[in-house]
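One protein chain is absent from this view; the other protein chains keep their places.
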Amino acid sequence: MGSILFFLSILAIIATWWLSRQGLASKPWLEQGEAAALPNLSVRSAAPATIGLRVFLAVVGSFFALFISAYSMRMQLPDWRTLPLPPILWLNTIMLVLSSIALHGAMVAVRRGERNELKISLIAAGVAALAFLSGQLVAWQQLAGEGYRLTANPANDFFYVLTGAHGLHLLGGLVALARTTEKAWRVPATEHLRLPVELCATYWHFLLLLWLVLLSIWTGWAGEIIDICRQLLT
Amino acid sequence: MAVALILVLVAVGSVVFHLVSPWWWTPIASNWRYIDNTIIITFWITGAVFVAVILFMAYCVYRFRHQAGRQAHYEPENKRLEWWLTIVTGVGVAAMLAPGLFVWQQFITVPDDATDIEVFGQQWQWSFRLPGPDGQLATSDTRLISPDNPLGLNRDDPKSHDDVVIEGGELHLPVNRPIKALLRSPDVLHNFYVPEMRAKMDLVPGQISYIWFTPTRTGTFEILCAELCGVGHPQMRGKVIVQEESEYQAWLQEKVATSFARLTPDTRNGAVVPD
Partner (left out) sequence: MVDVPLGSAGVVAAPDVEDVELYHPHSWVTKYVFSQDAKVIAIQYSFVALSVGLIALVLSWLMRLQLGFPGVFSFIDANAYYQFITMHGMMMVVYVLTALFLGGFGNYLIPLMVGARDMVFPYVNMLSFWVYFLAVLILVASFFIPGGPTGAGWTLYPPQAITTGTPGGQDWGIILMLMSLMVFIIGFTMGGLNYVVTVLQARARGMTLMRMPLTVWGIFTASFMALLAFPALFVGAVMMLFDRVLGTSFFMPAMVEMGQPLDRNGGSPLLFQHLFWFFGHPEVYIVALPAFGIVSDLISTHARRNIFGYRMMVWALLAIGALSFIVWAHHMYVSGMNPYFGFFFATTTLIIAVPTAIKVYNWILTLWRGDIHLNVPMLFALAFIVTFVNGGLTGLFLGNVVVDVPLSDTMFVVAHFHMVMGVAPILVIFGAIYHWYPKVTGRMLNDALGKLHFWVTFLGAYAIFFPMHYLGLMGIPRRYHDIADMAFVPPSAHTLNAFITIVALIVGAAQLAFVFNLFWSLRHGRNSGGNPWRATTLEWQTPETPPPHGNWGNDLPVVYRWAYDYSVPGADQDFLPQNQPGPSRAAPGAGHG
């Protein structure tokens, strides 16, 4: 359960940091009036949807962290046979990175109010994401073709389930992206596009990060990094 | 008024019930008297807290019930009191935890002179395996299980020749000898539980778990399965028969003889030997 505990400790640190600025040690009964304590708090307002997305990403993060925990526990049992990574995954990774970069471009464009760049970036991001998903399907086919079927070994189970879950999340993101793209044509003022584009970009970056984590686990790099950290600590 | 009285009755009634009701643990038959003692300590501490809290509540309900003209006292907090209560609680908790962890250390440290036995639970019966004269159990594997090898012994392991297998029967144990029970299941989870021994542990398919205990008095005790294992779960019973050393040896000799007969090479090749 190491990875989920690690993930939760990061969340706990963020929560503690946030709470520490909320005056939890103040004595509310001594303060009256609408603008009571906490004068040093900056007036910063984020849209509810932004906060909502962040909380949602915490949920998704905990889901995958749990899966990874399960993976690392199951891995220690003797019947585990690591499966070879199909090389196409690297191409897919590039596609996902491109998609993320395109969305970042879209975010910059929407901030500057450049509608044409925005439209192009959104389309490019969508195409690259679709390319990633098709590439994942090809990877599945290749693996299945080489006999690494779902039930043959738990390593295969985890590979299919984790790539599947990641793909489903991306698919959900694509629905939101499609709606945003459609808005980019329809809605007159680019200010109204800013929030949805930013949300898409955040989500995409998160899924990219998640994919890199998964990849590093399959390639064994994650294990090596952990070993190095351990040695540094001791 | 009535409310306060009923609260007092609940507190007092619970204590009286605890003291006079006929329902209590079964007389112990193993070395785990420490566990019983820890339970007693816990009963005392928690009982005192329970009674104190309820009586305090009852007093408040009586003393500060609404009456014309009464005004509640405005006091948002009292740091000193709260810290004191926290510390006292911490001490009480530590007083329960410390003996608990101490006994747990004993519970999981098997003495060197313990005899290995195997408890094998399957849907829905208990089987046992005792080491024969060599005092050692052979290795085993779920995949080797077959009608004439019901426990999946590894017959290539020389230690397997004298292992005594008791299928669906009674487990005999000598009194005052530490026993390490290795727990194994070929199908689902089970739990080896003998109330009088106070010990209990799950049998997990795919791994071997263990408990140890020393039977301290002779007699026949019921083995229950304490982990839901399907519809037959409540019927999954067995017996431990704790005997004096001499009786036990006599019983074991007889068993060794019969199981040698069963494990002659012919049987292993599949030929049927009449009993």
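Which chain is which? They are A and B, in the order written, and residues in each are numbered from 1.
Simple rule for what comes next: a contact is a pair of C-beta atoms (placed from the backbone, for glycine too) under 8 Å apart; a residue touches a chain by one contact, two chains touch by 3 or more.
As the structure is a computational prediction, the values presented were derived from the model and not from experiment.
Engineer: So which shown chains sit in contact with the chain we cannot see?
Structural biologist: Those shown chains that the absent chain touches are A, B.
Engineer: Among B:Pro111, B:Gly135 or B:Gly230, which residue is in contact with the omitted chain in the full complex?
Structural biologist: B:Gly230
Engineer: For the chain not shown, which residue from B:Ile54, B:Ala114, B:Val175 or B:Val256 touches it across the whole complex?
Structural biologist: Considering the complete complex, B:Ile54 is the one touching the chain left out.
Engineer: On chain B, where is the contact patch with the chain that was removed from view?
Structural biologist: 3, 6-7, 10, 14, 17, 21-26, 32, 34-35, 38-39, 42, 45-46, 49-50, 53-54, 56-57, 60-61, 64-66, 70-82, 85-86, 89-90, 93, 96-97, 100-101, 103-104, 107-108, 122-124, 142-143, 145, 147, 152, 183, 186-189, 191, 193, 195-196, 198-207, 209, 221-222, 224-234
Engineer: Please give every residue of chain A in contact with the chain that is not shown.
Structural biologist: So the residues of chain A touching the missing chain come out as 1, 4-5, 8, 11-12, 18-19, 21-39, 41-49, 51-52, 55-56, 58-59, 62-63, 66-67, 69-70, 73-74, 77-80, 150-151, 154, 157, 161, 165, 192, 195.
One rule holds in what follows: only the chains that are shown with their structure count from here on.
Engineer: Could you tell me the distance, in whole angstrom, between the mean C-alpha positions of chain A and chain B?
Structural biologist: 46
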